[in-house]
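Pasting a structure here, questions to come.
Note that one protein chain of the assembly has been removed; the remaining protein chains are unaltered in position.
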Amino acid sequence: MIVVMKIDASEGNGEAIFSRLSALGLRGQKVVGVQRQVIAVLGQVFPELRDELSTMDGVDEVIRISKPYKLASREVHEQDTVIQLSHGVKVGGGHPVVMAGPCAIETEEQLYASARGVRAAGAHILRGGAFKPRSSPYSFQGLGVPGLKLLRACGDELGMPVITELLSVRDVNAVAEYSDILQIGARNMQNFVLLEEAGKTGKPVLLKRGMGATIEEWLLAAEYILSQGNPNVMLCERGIRTFETATRNTLDLNAVAVAKRLSHLPVISDPSHGTGHWYLVRPLSLASMAVGADGLEIEVHPQPDHALSDGAQSLTPANFAQLMAEVGSLCNAIGRPLAAPQPALA
Amino acid sequence: MIVVMKIDASEGNGEAIFSRLSALGLRGQKVVGVQRQVIAVLGQVFPELRDELSTMDGVDEVIRISKPYKLASREVHEQDTVIQLSHGVKVGGGHPVVMAGPCAIETEEQLYASARGVRAAGAHILRGGAFKPRSSPYSFQGLGVPGLKLLRACGDELGMPVITELLSVRDVNAVAEYSDILQIGARNMQNFVLLEEAGKTGKPVLLKRGMGATIEEWLLAAEYILSQGNPNVMLCERGIRTFETATRNTLDLNAVAVAKRLSHLPVISDPSHGTGHWYLVRPLSLASMAVGADGLEIEVHPQPDHALSDGAQSLTPANFAQLMAEVGSLCNAIGRPLAAPQPALA
Amino acid sequence: MIVVMKIDASEGNGEAIFSRLSALGLRGQKVVGVQRQVIAVLGQVFPELRDELSTMDGVDEVIRISKPYKLASREVHEQDTVIQLSHGVKVGGGHPVVMAGPCAIETEEQLYASARGVRAAGAHILRGGAFKPRSSPYSFQGLGVPGLKLLRACGDELGMPVITELLSVRDVNAVAEYSDILQIGARNMQNFVLLEEAGKTGKPVLLKRGMGATIEEWLLAAEYILSQGNPNVMLCERGIRTFETATRNTLDLNAVAVAKRLSHLPVISDPSHGTGHWYLVRPLSLASMAVGADGLEIEVHPQPDHALSDGAQSLTPANFAQLMAEVGSLCNAIGRPLAAPQPALA
Partner (left out) sequence: MIVVMKIDASEGNGEAIFSRLSALGLRGQKVVGVQRQVIAVLGQVFPELRDELSTMDGVDEVIRISKPYKLASREVHEQDTVIQLSHGVKVGGGHPVVMAGPCAIETEEQLYASARGVRAAGAHILRGGAFKPRSSPYSFQGLGVPGLKLLRACGDELGMPVITELLSVRDVNAVAEYSDILQIGARNMQNFVLLEEAGKTGKPVLLKRGMGATIEEWLLAAEYILSQGNPNVMLCERGIRTFETATRNTLDLNAVAVAKRLSHLPVISDPSHGTGHWYLVRPLSLASMAVGADGLEIEVHPQPDHALSDGAQSLTPANFAQLMAEVGSLCNAIGRPLAAPQPALA
């Protein structure tokens, strides 16, 4: 931590900083600049110190140097985390995977139609929402536990791990019972109680970036899960809020590359929510693979124009199959071939 | 809802829209434009329809006309909502109120020192956090239920209603038992389960705007609470995420004026979180009153440079007293005098 | 400047930094932290150094300490700048002023109707655009030099200084000949050649903040003008781009307070462009005064529903008169009364 004093700060102002540091068991080192007093803080600082020092007389700015997350950082854990799932599927470690399925589970028929389609096209993991976070209280809110059971049964039958969203601490046990991966949505990225509870289950967690969250805050949210002793965290970029309205969100592929650099955790990209338009899912999926993502999460619905949720951004199974072929070629070309598809069903 | 077709859409594309509407019990009306087919949708539309229609062949864009929230809208409830609290305090309806106190309750001494200070200066409601949402798992997380009890006792002793944050559905009963107002923080604005549970308590709820949330999403979040039959919702602007880094957030006073226009709910402004710097709290408090806010929420700590949370944005009791005098004069000048302060303690 | 090395940087990496600094005539000071090498750079740094050092092996981050602007900074020029205009009008220094008039000068009748209206209501400076920056090439582009002449004549007749936008270096001489203040629009805030040419005229310049510009970039843009030896610069906040679409822009009143703190230059607020809706001009004008702005710039049109530019955000003369009364009361209450209005015309 570096304390930059105002140009007109007095000697006494600087001395007060040294006393305060000393009282806290820390040390200050004077940096002899030309224009102003600058003090480096030595020792193990705590997060609040920055705020506290910044209110002291004569202080212009307090600058943090070390990263506020530890367990999520590549500095302390250099090798890529690889997460093992059922049916031999692994996330992280060089072979990208694809998670696909309907936004919301509506009926058994709809779920199976989507699931068979995505499996046949080579998807590795089945997604489907049973608890849906909806901006409006008047929108379809999901089937709840019966939806979870349908998803589990479908995944078992087709031999695919499944992922579904955990919306509330109320539902932790139910979701952990039926799902292989707990998805924490963008709106809950800083629902810290939920992060802790998800961490405690020990189950793999996919943590979406909040639409107004910096990369640092995203990694700090991951730290909440990791600090419960659960190392199985994957990050998911799904678009941030910007001034641009031509897309529903702005899928931030810079963030995928930055997160891969700062952290050892796998990073998934969600071009369906990231763009909000089915016709942009193809180009942004290809770009996500090219930028180095460890996987994709894509919405596929047998009849997008009858979907109860997010129809505008859902692919048909036929569109998805074409996409998978293109993604496969690209991944081969960049030396990161897709994970092998699940074996054909008997 | 208006369906705008592509320039090269066929007659058949347009007919498909009419059939789909008809199957849903809706009607379409052709708008005979010069360049392209435009179809107005008549009847009671459901939120998903926009997404569904937008995936149909030949559709360029689907534009919504009616507002997606109802109970929160001034169109259906013209008069300002006024919320009655204990000790005769009212929020909304022309006499702004001030909520003040420490960001986090740390000790009994610290809470009482802050509370006595803000009461003496004319604050109407006592704030203090017992459950703290912190970006880092390594930061102070609040005292929990013992903190709630301290707050309640302090409010009772000083004759002030109290407000504290509700962080999780787990804590709904405890917070509702001890607090007059349930505060939903910015990070939980779209924690829909929490909104519903807060709504069910029937207690007044202060709903902060998410840092990446539009005004429309904010009003929809209020709608979640209102639709539980709880009319006692107040909105709180606390700064949004923008590219500017000189302030912690960008307090959006435009939003205060817009929310007052679109909705009948009281709107509070929080310049402490909105700016993140104690020296900006004064000018932005005055501006908040001038723009028409129904109240302020301000952090006051007896020793900001020793605060366990948000010290950089906390006022000292002395600074707060000076602020209250200035706010009072301004409110008189614009014809919206502050609510009367609590009577002197015996 | 502080160079933060990576955790795994070698001793040699650190030594290379010291050599480089030494070759540049600068000095490095080692900050002995626990976890990593940190080097403070001593001496007069140049702006490019940060980029250069950040590409060297083992460097994690290079952090700037001193502010990049000098002439615009309150650190080197503590007292408020006061700009003297014709007819005894002053900008800066405690008595706010109001600039008002039509967005675009359309006809002599329209200009005079607006000008007489705003003068009667107490406006101090007459605004009117002759060269208009329009997003679309198919929109009305302004009257050009004939418009400038109309504005000059009208200002002379009514005894008011005038302000108009300078759009291109091509027009510097014409605008400087006819106008008291040269306005640089938001879209030209980083048109550096234009800034320099405006600076060379010696005329007062009003510099609008770019809609995607940070406060620091805004002050650096002012520095371009000031460094030509022209001290007569006033800043103007007119709204930034955020994700919110309920307002045309997000008028950033935090920035007004921050700019007043960082700089000695007067700061004007433009709630017409800042919000884009005439019905928001009133509350945001009051808030602008409350937050400490040195003046307002407001669009007034005799018939907003027939305006050739920005009708939606223009006040009628009657609305403006009412606004001025309210602004006047508020300014009195906060101890910063409006500058005296121009004396009645003979």
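Order as written gives the chain letters A, B and C; numbering starts at 1 within each chain.
Note that in this section contacts are C-beta pairs under 8 Å (C-beta built on N, C-alpha and C of every residue); 3 or more make two chains touch, one makes a residue touch a chain.
All figures in this text were calculated on a predicted structure; none of them were measured in a lab.
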item: Residue of A:F46, A:Y138 or A:F243 in touch with the missing chain, whole complex considered; value: A:F243
item: Option from C:S73, C:S114, C:N191 or C:S288 whose C-beta touches the chain left out; value: C:N191
item: Identified contact with the non-displayed chain, of C:G25, C:P137 or C:P343; value: C:P137
item: Missing-partner contacts on chain A, residue numbers; value: 212, 214-216, 240, 242-247, 250-258, 261, 274-275, 279-280, 283-284, 286-292, 326, 329-330, 332-334
item: Contact footprint on chain C, counting only the chain that is left out; value: 20, 46-48, 50-56, 68-69, 133-140, 167-170, 187-188, 190-194, 210-213, 217, 220-221, 223-224, 227, 240-241, 278, 304-314
item: Residues in chain B touching the chain absent from view; value: 2, 4, 6-8, 29, 31-36, 38, 40, 42-44, 61, 63, 65-66, 75, 241-243, 245
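The rule we apply is simple: only the chains that are shown with their structure count from here on.
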item: Between chain A and chain C, centroid-to-centroid distance (C-alpha), Å; value: 39
item: Whole-Å separation of chain centres (CA-atom averages), chain A against chain B; value: 26
item: Residue list for chain C, restricted to those that touch at least two other chains; value: 242-243, 245
